[in-house]
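Below: one structure in structure tokens.
All protein chains but one are shown at their positions in the complex.
Coming up: chain A.
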Amino acid sequence: MTGRNLPPLSLHVPEPRFRPGDAVDFADFDMPVAGAVARPEIGTAPAEMRDHSYAMVRVLDDQGHAQGPWDPRLAPETLLKMLRHMALVRAYDERLYRAQRQGKTSFYMKCTGEEATSIAAAHALDYDDMCFPSYRQQGLLIAREWPLVDMMNQVFSNKGDRLKGRQMPIMYSARQANFFSISGNLATQYPQAVGWAMASAARGDTRISAVWCGEGSTAEGDFHSALTFAAVYRAPVILNVINNQWAISSFSGFAGAEATTFAARAVGYGIAGLRVDGNDALAVYAATQWAADRARGNHGPTLIEHFTYRAEGHSTSDDPTKYRSAEESTNWPLGDPIARLKQHVIALGIWDEERHAAMDREVAELCKAAQRESEALGTLHDGLKQPFDSMFEDVFEEMPWHLKEQSQQMRDERKAAGI
């Protein structure tokens, strides 16, 4: 240190632009023009599409009109179905958020503002494509029309919970819907999805896999291991990064957003990367469809960054007003995904405000009815839970002696204690 005539080094610690109480100004937000990004052939070499990792695929313009080569030209019934599924996710979230606040379960996570990233993606995939979700992709199950009651049973850990009350709420598993069991450890599903895709390719199957993580989890080692594997074996996998700007209270800068985009993670691995307006359901659909066609054509993996915004807190255990400006979500320049799709279908003349309001009432009623049915099987705190000795099941395929012994010990101890 001494004797060196050099200025001292300094450590850069990222800081978000807006904190609680700050007025939010997105005037300098570089709003990409809808329809401006070229749509490459599905077999395009990753090196030739680097710009796609830094641009942003957008289809819907400010008036709700579909623009440019990425317009997936969906049939009216598909558009309306996607709209309905997104509305249903929002209604479902609202219902269960309130149930948590009423003390009926321990935890809940909304995906408000991010509905398009799951719903539109699920619509662009085949039903038998395997999904490896993170914890905010309840939309995949909704889009695959999985029973709401079954999802709620999991959230309430009640008698109907097929997972026997072992997982935190929202950590669903639905093998029949090709929806993988959710882990609370982040990005672990990334190499698993790549492995599934590799297996499918090795067996000459036609199914592909898709995986989701948040932008914060791209810092995990598993993410990078997975990208290496995906690139090396040209795995038929779609690697989705949901950039919702916040990982609990850490803004995306702590995952590297100040230096580059998340789609650009693909560049270093020689993977096709697409950066997409995640609040534009048509852009999400088109990008997913492109990536799925690419994977099915043996052209390899695609990394899609869905640029979106987490309009609510991270979870019910979190208070976002403590670390970010309340104006951020309302001023988010890319708008709300449901409002934008609604504007689009109204502009097309296939929808109107009255039908939308009726649909909102209908999906709210559906969720209410499902909740009633689910709560009849119990909620977390009302004592109607799984048989207590079921906790020893499924550790191994067959219960070994030490678990049998411990199970018996628990039964004896409870009996002695009069429980």
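The rule is simple: contacts are C-beta pairs under 8 Å (C-beta built on N, C-alpha and C of every residue); 3 or more make two chains touch, one makes a residue touch a chain; residues count from 1.
The rule is short, and it goes like this: contacts and distances are computed from a predicted model.
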Listed names "Cytochrome b/b6 domain", "Aminopeptidase P family N-terminal domain-containing protein", "3-methyl-2-oxobutanoate dehydrogenase (2-methylpropanoyl-transferring)" or "Urea ABC transporter permease subunit UrtB", with the criterion being the UniProt name of the chain not displayed: "3-methyl-2-oxobutanoate dehydrogenase (2-methylpropanoyl-transferring)"
Contact residue for the chain not shown (choose from A:Gly43, A:Gly221 or A:Pro387): A:Gly221
Absent-chain contact - pick from A:Met31, A:Val232 or A:Ala339: A:Val232
Of A:Thr44, A:Ser106 or A:Ser173, the one touching the omitted chain in the full complex: A:Ser173
Selected residue (touches chain absent from view) among A:Gly35, A:Pro169, A:Gly195 or A:Gly216: A:Gly195
Residue of A:Val24, A:Val149, A:Leu163 or A:Ala347 in touch with the missing chain, whole complex considered: A:Leu163
Footprint left on chain A by the chain that the document does not show: 130, 132, 162-164, 166-167, 171, 173-175, 180-181, 183, 185, 188, 190-200, 202-203, 209, 221-222, 224-226, 228-229, 232, 394-397, 400-402
